[in-house]
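Input: one structure, supplied below.
With one protein chain withheld, the remaining protein chains of the complex are depicted in position.
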Amino acid sequence: MYDRGKIIAGLVVFAGLTTLPFWYNIGKARVRPDPRLDTPAIRQMKEKHCIESKRFMIEYHMQMLNGWRNAVVRDYKTTYVSTSGQYFTMSLEDTCFHCHSNEKQFCNQCHSYADVKPYCWECHVKPGEEIAHGQR
Amino acid sequence: MPDELKRKELVDIEYRPPKKDWMDVAPRFRHGTYIYPAKPKNLKYLDMPNPREWGPAEADWKLPDNWKEIVLNGMRERLDRYRSFKVFMDICVRCGACADKCHFFIGGGDPKNMPVLRAELIRSVYRGNFTKAGRILGRLNGARELTKDVIKEWFYYFYQCTECRRCSVFCPYGIDTAEITMMGRELLNLLGCNVNWVMEPVANCYRTGNHLGIQPHALMDMFGMMLDDIKDRVGIKIEPSFNRKGAEILFVTPSADYFAEPGIYTCMGYLLLLHELGLDYTWSTYASEGGNFGLFTSHEMIKRLNAKIYAEARRLGVKWILGGECGHMWRVIHQYMDTMNGPADFLEEPVSPITGTRFENAKSTKMVHIAEFTADLIKNDKLKLDPSRNDDLRVTFHDSCNPSRAMGILEEPRYIIKHVCNNFYEMPENTIREQTFCCAGGAGLGTDEMMEMRMRGGLPRANAVQYVHDRHGVNRLTCMCAIDRATLTTLMEYWVPEVKVTGVHELVGNALVMKGEKERVLTLRGDPIKETEGDEHV
Amino acid sequence: MDSDKRRFLRFMGISTGLVIGSGFLGGLSSALRLGTKLGGSALAAQGAVSGSLISSPSALKAGRWAMAIDLRKFKTNDDYRRCIDACDEIHNIPDIPTGQEIKWVWEEPYENAFPEQQNHYLEKGLKDKPILLMCNQCEYPPCVRVCPTGATFKRRDGIVMMDYHRCIGCRYCMAACPYGSRSFNFQDPRPFIKHICPDYPTRTKGVVEKCDFCAERLDKGLLPACVEASNGAMVFGDLDDPNSDIRKLLSKSFSIRRKPELGTQPSIFYIL
Amino acid sequence: MIDRGINDVLSEKRGAILTRWFDAIADSYPANASSFFKDRKDRFANPVGSAIKEATETVVDVLIDGTSMEMPGKNEGEKVYGCLDRVIRIRAVQDFTPSKAVGFIFLLKRVLREELQQELGKDGMYGQLLFLESRIDSMALVCFESYMKYREKLFELKVDEFKHMAFRLLEKANLTVDPTGDRIASGKGAPESSDMK
Amino acid sequence: MIEKAFYGSKKYWAWIVFLFILLGTCFHFYLIQFSEGLTITGMSRNVSWGLYIAQFTYLVGVAASAVMLVIPYYLHHYKAFSRMMILGEFMAIAAVTMCMLFIFVDLGQPMRVMNVLLYPQLHSVMFWDMTVLGGYLVLNLLIGFTTLEAERKAAPPPGWVKPLIYLSVLWAISIHTVTAFLYAGLPGRPYWMSAIMAARFLAGAFCSGPAILLLLVFLAQRFVKYRVGEESIKALAKIVAYAMSANVFFLLLEVFTAFYSRIPDEMNPFKYLFAGLDGHTALRVRAVLRPGLGIASLAILIPPQSRNNTKLLTVALIALVVSTWIDKGFSLIAAGFVPNPFGRITEYLPTFPEIMIALGVYTVGLLILTVLWKVAISVKEKTAA
Partner (left out) sequence: MKLLFAFISVVMLAIIPSIGIGYAGMQYVFGVVVPYVAVAVFVAGFAYRVLNWAKSPVPFRIPTTCGQEKSLPWIRQNKLDNPSGTPGVVGRMALEILFFRSLFRNTRTELRKGPMLAYGSSGWLWLAAITFHWSFLVILVRHFRLFSQPVPPFVNVLEGLDGFLQIGVPTLYITDILLLAALLYLFIRRVAIPQVRYVSLVSDYFTLFLIFGIGLTGVLMRYFYRVNVVGVKELAMGLIALRPVVPSGIGGLFFVHLFLISSLFAYFPFSKLMHMGGVFLSPTRNLANNNRMKRHINPWNYPVHVHTYAEYEDEFRDKMKAAGIPVEKE
């Protein structure tokens, strides 16, 4: 083999970069998202069920919320009729946060795991946040 | 099959060509597009394989029985020896950037003259025999069977490439078609499929030291004639030395400079310059050829021919070597000589005895290009020049392929030209420097058998000359290459007859004001020198 | 798992169908779909999957909402403050001390509020009398006309709305508004909000905002906060309904509007 | 007498005639390398195709321009010659057989007949077409002349090149034949006189 | 062709490096604005547009002015402009780019800029303005590079360029007209509410744009061998003189209407600018400078003797540029917001970060201009040689 030094070095760099995920995570604790539904409102529910199926909510909640806000702001339709026929007010504050009043334990779990940073909180007040702010 | 085609074509003019894949189109050997095969005597003299009488237009090429084995073994051997070959076989993405960079494609339109396809000719065989994917997927992966038709195709197209490397400038991976053509030709050589226009000069050079096979005494005659002409036109008697031991510098130039027009005028330029400087130098009859048609044959042949220069330098005990204006000669000297026949530890690092300049860029090979040498002289004001003697000339400069793309000697000749003549005009920028166009006669194609092909391939170069001729009245095309001087002359004669071809040092010789010269009324060519007043009839 | 499987097969059907059936055209059409989706309601595309959207049955509805401000009933400073504070609190209006302030409902002296309606011999005290100002909810709003993104638009019930998610902050509407009703969030408003009301979003920096007749309250069946707080000094109702309180009030009292000559047809009436 | 009529028809149909003529020429090529230029959208980006295109355009334009009332005379011959010369010069070194290099021009006749079919019935049109055709014939002759000139030039070059290449050797040979001759005059005579032109 | 920008003298590279350093510095301020918001500017609730939009307005004029070369050259075959054409077109490219950047830096939510295209509002003049600006940029890029390329290849430009050039004439006029409509159609902004706004804009553009072009050409000619030719300079200077006269004339029309009618809303902005209103005089000095410089420049430009004197011409052009810049590039916007709809006066002065950001945009423009002119001049020098 010729130019051994340079080529081996190059290959090592290449292999290192390719397998970087393997190295990067060595020795790091494997944290799995563990979203908690343990809020007062949910505890009181007989049937613990979100407005749509869990799977739909996991995959499509962002598009659903996006649709909600368009509907509420632009079409002044404020009520959502779920597939199961229940009525919900389309509002983060009035509906979602009612049950999911634990932003850190619920939203954040997956969002920080998947590194998704929505800009919801630039305007919408995180549940519980107003207290901190008010006391300032 | 071809006959049937022709008949059909004659009776049915509505015949539409099928959209064939390139692999299914075989070349037609027509006069003007191929070179005659090497004569057996030349091959025999050089101990090369399969010397025989044969013809490319004939069906049977009289290949050896185990031709396939020879080719495949040859390929394997070269893949193992040349990383360039192996890498270039693998990494082409067929982006097509090279397609319209080849002068033969531009001038002729034959798709297989696109560098990418020229390389695919051999790549397809490589894939079929040396890669797993190619062996399994076959044609789907662009692989094909090695057949005799493939050999014919190789012969046709690898002798339609002038190894000018223009495509390699534009290739995003630097794939160099010259390298591929050289491998292709080496493989063809193994089968004895080579051309006489290359092999005869090789044989001659091997034996006598120069391409035409001129023997030492005849060489002296040629010089004699040149010296007589110099005496007539300049009034100075020059007596150069030959094979002189103990000289400081050995001077090597392509042999075309001794006996071919217009090279001789360039040679006279060297003689005048070196005489005027009083340089302690000598010519050699043994190493009397700077050119090296081995480059168009095989790496081994390059080495066999090139060995003479260092051997002669060692025998004569010179300190360093000065080289004349030539293209492929300088590719060999610059890129191969030291590696093949060095180290030249018996020589000294070149120093100009006139200016004291140390040529650091030649400190290992110990061979200096005369343009570098002369540019240094002019820069240090060591020459008395009268550029007005070249006032008749409106000059442009053709960068020869090898000095520009294998060496990068671009500014030196321009510097010299601008000091020895007053009217200098550049050709369009995409046709000069590293993007220069070939004369279409390099790499052993400069023969009359290829005349149509050469005129076609020379179109881009001729066009650029036409451009400056139309705009600025350019009438002289300068170049630094013996093959250029020969083939551009013809090319110009056909496309732009008003333009003549010249070497750089011919202009130097004309402009050089020498001690003891008579009043110059004739140029080195014997044309009258324009007076500053009157004599406008020329 | 069963439904998962069905869902999966549907996805596969769609995706392979897309790939096989239309190849690159598929790519193109999905790019177009992306465009429409981005442009319109994302949920509409998924309407079949999830529920439907309707307006709230309890929402207050009108042909054209309007407000009459009975200046006669604004006597003490507290009359003004009540209305303004009610709005500020529920809408998270920041209190920014500089010229880059945010105002939804505020007061200006009569001479500034009605510069074209003055003479030297005005009723005593009127010249300096504070007037409550807010977005006029014009029938022909210049701000809507100039908005390059449709971030401000007029609802069918006449309310000129702001879509904070769409506003790019070009402030063309502010230049166009002849009433100075619009404010721009030059900075993040949150540090300037004394008490954040969790039921209503704050705004982010870089968007324009203004009074929207408490559209969110109307949708819940409530009157605008200022009206509620005004103890009857402000009357809110449907101009298209001849029996509404506001029509009745307007028909029996003299009312003026700001800059009527501009033809914007404000929906705020002032009763002197 | 060429009536304005046929010229008008020609200029009207210039595009159609050119396309058909080009196709006719292209169709006459077998499946060799030049098949390549046929199926491209911009077929003229190919040098061979481009040479054909230019030749056809030149000829048709000359035909349309030919408002002269006389029979094709010396003037028109020179004009065509000037136009076609450069085109033929490149065709002379491209992959054309002589019949292809020059004969393409005859295909125009058929194309014209087909294109003018409807008008042919009109008064005098037939005669005008015949007249045009004879002009085409003479153009073909002009092309042929050019073509031959350049082919001859090529052979001349072959010889010249050989002379250049072995210039000194030939000179030497001359010397042995005529030792008293003036080398400059004998060896350099030809190039010098060509410089004088 | 663009590769020409990579080969240059030491001076050229020093200039480029300088511009990049400057740009980096200015970009730093933009980052601050990006994170803090527009609060770092001098704008306020009452004066909600400022330096940025004013620069945008001014530069639209500079961009549109290329038409002063296009019309004589292409419509009247005035060949003397052949060596200046491309410089004008390339300056237009730089100017339009700066226009778009000024709008961009003025946005409160720059990351939503695409909303203008995603939710096009046909009734919004700003939508049309962005459309015409984008179109003008594309047109000039296409025309500029195609004609330059054709010149380099020593071939006539392709046939489709001609119609585009004619289109670009109309388009250039439209960009500035539409920009004028941006202001002229707003009820409640009396200073802008004028039917001759577009005409004023065009007149201002056709004097200031060519003036800047001439000044830049003078500057460039100190560093390159390329010369645009005396005749073209004279011709352009004449155009500048006429356009400036029209510009001043239009302004006087406005002043007359305002003061003879004695409508307070019409008079107040002028009063504020030139005399100050209720003791607010922040802009007075500048405003007074403006007619002074304008008249001075006209005094030099109108007599042919002084106009054809390069030194005097340079002085006149500088005076003219400053004068028109104060007019369109500053006062126009500020005065539009004064007094506000409640008759109150809020003064506006740009802050330091705001000025730096504006400078940054100008730096980008200079960078583009330098690169494009470098390319153009290199090509021109090659083909002329």
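Each chain gets a letter, A, B, C, D and E, in the order it is written, and its residues are counted from 1.
The rule is simple: a residue touches a chain if its C-beta (ideal position, glycine included) is under 8 Å from a C-beta of that chain, and two chains touch if they have at least 3 such contacts.
Treat the numbers as computed from the prediction; the structure is a model and nothing was measured.
Within the full complex, the residue among B:Arg81, B:Lys148 or B:Arg471 touching the omitted chain is B:Arg81. The chain omitted from view is touched by exactly one of B:Thr365, B:Ser400 or B:Thr523, namely B:Thr365. Residue-wise, the contact with the chain that is not shown comes from B:Glu412, picked out of B:Glu412, B:Glu493, B:Glu506 or B:Asp527.
Across B:Gly209, B:Gly269 or B:Gly457, the single residue that touches the chain missing here is B:Gly209.
Mapped onto chain A, contacts with the missing chain fall at residues 1-4, 7, 10-11, 14-15, 18-22, 24-25, 28, 30-33, 55, 58-60, 62-63, 65-66, 110, 113-116, 119.
Residues 22, 47, 79-88, 90-97, 99-101, 106, 111, 114, 116-117, 120, 131-133, 137, 140-142, 165, 168-176, 179, 206-209, 215-217, 219-221, 242-245, 285-286, 299-300, 303-304, 307-308, 311-312, 315, 333-336, 338-340, 342-343, 357, 359-365, 367, 372, 375-376, 379, 404-412, 415, 428, 430-431, 433-435, 459-460, 463-464, 466-467 are the ones on chain B that touch the missing chain. Listed by residue number, the positions of chain E touching the unshown chain are 1-3, 109, 111-114, 118, 149, 152-155.
Throughout what follows, only the chains that are shown with their structure count from here on.
Taking the mean of each chain's C-alpha atoms, the chain whose centre lies closest to the overall C-alpha mean is E. Centre-to-centre separation of chain A and chain D, using mean CA positions: 76 Å. With touch defined as above, residues shared between interfaces to two or more other chains in chain C number as follows: 204. For chain A, the set of residues that touch two or more other chains is empty.
Residues 51-53, 55-56, 60, 63-64, 66-83, 89-90, 92-94, 97, 119, 122-125, 127, 129-130, 133-134 of chain A are the ones touching chain C in the complex. The part of chain E that touches chain C in the complex is made up of residues 36-39, 41, 43-46, 48-49, 103, 106-110, 112-113, 115-116, 118-119, 121, 123-127, 130, 182-183, 186-189, 336-337, 340-344, 346. For chain C in complex with chain A, the touching residues are 3-4, 7, 40-44, 46, 49-57, 59, 153, 155, 157, 161, 163-165, 190, 193, 195-204, 215, 219-220.
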